[in-house]
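What follows is a set of notes on a single structure, which appears directly below.
Of the protein chains in this complex, all but one are displayed in their positions.
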Amino acid sequence: MPLPDLMMVRSVLPWLDIAGIGVFAISGALAAARRELTIVTFVFFAAVTGTGGGTLRDLLIGAPVFWIHDNRALAICLLAALAVWVTPRRIWSDQAILWFDGIGLAAYAVFGSWKALAYGVPPLGAAMMGVITACMGGVIRDVLAGEPSILLRPELYVTVAALTAGLFVLLMLLGAPLLPAAGLAALAGFALRALAIVRGIHLPGYRG
Amino acid sequence: MPLPDLMMVRSVLPWLDIAGIGVFAISGALAAARRELTIVTFVFFAAVTGTGGGTLRDLLIGAPVFWIHDNRALAICLLAALAVWVTPRRIWSDQAILWFDGIGLAAYAVFGSWKALAYGVPPLGAAMMGVITACMGGVIRDVLAGEPSILLRPELYVTVAALTAGLFVLLMLLGAPLLPAAGLAALAGFALRALAIVRGIHLPGYRG
Partner (left out) sequence: MPLPDLMMVRSVLPWLDIAGIGVFAISGALAAARRELTIVTFVFFAAVTGTGGGTLRDLLIGAPVFWIHDNRALAICLLAALAVWVTPRRIWSDQAILWFDGIGLAAYAVFGSWKALAYGVPPLGAAMMGVITACMGGVIRDVLAGEPSILLRPELYVTVAALTAGLFVLLMLLGAPLLPAAGLAALAGFALRALAIVRGIHLPGYRG
């Protein structure tokens, strides 16, 4: 298996990381908007939601937490909060949080698995890392906002993260080149989540 | 004080760790079952609940997070989720979460203190580590499931973790051999929690 080297993760595909940070940050700011909070609270929600999943990932795999020594992540969160703040609410439909969360979910499921592989985490753990970190941004946002966790929504969510991360790790195991594998897995994941949001598709629930 | 060496923790008494992971994982899957979630969400709840307390412990004491480089923990969580999924609900009484949580509480209170001692944490901190990590699995599960935290139930819970961890650390300080000390503390802790569940015994609450 060709382990993605960390330099490449940082230089070739930073957009997945930025996408994850930015869209989760927007979803956090939208949660603050729904509760009519202030601009400072917008920034706080954007920063915690945008960086939460990646922070947990870095703590778990023993990497330096990515935003501590690099101001760009916080700058993205600041811009995301301002963007939501200065625009009228009607631009952001009720489902906007879901859509931005969905992009973040797909992006982080791939990027989280990838960084874990780059740190030498074995495949199963790396896939799980993609899942946990992709889902935790939204969970942290919902806990802070006092809303029911997105995990409890009926349509596919954790499943999307699991399939996305699993597909990416599998492609890497099979020797696929990094860039197409990452793009394919992220797009497939987002498409599945989009179907879940639009059509409400879901796995059967436990009926006992 | 004879510090338990890490090799012994890993080889002689892995059952405490496995018991903690497995029963917390089952309690997490049961929380998912109560909300009629899907098989993937079962696995996610099982994994986060089963590994949550130990993950926090490892982060706090600066140990590598135990399940990142060892697939066995995740495999146990997967099996626990499948076990709950394939069995009819009537097998799992309403109190089943409480009982599995209780076993996990006792097992993790001992194992958490033990691993902390093995990493050179002083006695008071080690006991606190047992308490926090034993309680946090259930707290994480309840927060994810949107249920009132188990900490707020009237009967003995944190107290059981504190007495279990305290008894184990005290026995180690007194020079007791590892295996009997661990077994005695875990059994005493589980017995006390069982009494608390069955008889509802509790300390007096604050009345101001």
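Letters are used for the chains, namely A and B, taken in the order the chains are written, and counting of residues starts over at 1 for each.
To be clear about the criterion, a contact is a pair of C-beta atoms (placed from the backbone, for glycine too) under 8 Å apart; a residue touches a chain by one contact, two chains touch by 3 or more.
All of these numbers come straight from a predicted model, not from anything done at the bench.
J.: Tell me which residue among A:L144, A:L173 or A:L195 touches the hidden chain in the full complex.
T.: Within the whole complex, the residue contacting the unshown chain is A:L144.
J.: Considering the complete complex, identify which of B:A46, B:A80 or B:V121 is in touch with the unshown chain.
T.: Considering all chains, including the one not shown, the answer is B:V121.
J.: Just the residue numbers, please: which parts of chain A touch the chain that's not shown?
T.: 32-33, 35-45, 47-48, 55, 59, 64-65, 67-69, 71, 74, 84-85, 88-90, 143-146
J.: By the contact definition given up top, give the residues of chain B that touch the hidden chain.
T.: 59-62, 116, 120-122, 124-125, 128-129, 131-132, 135, 139, 143, 148-149, 151-152, 156-159, 162, 202-208
One rule holds for everything that comes next: only the chains that are shown with their structure count from here on.
J.: How many angstrom lie between the CA centroids of chain A and chain B, rounded to a whole number?
T.: About 29 Å separates the centre of chain A from that of chain B.
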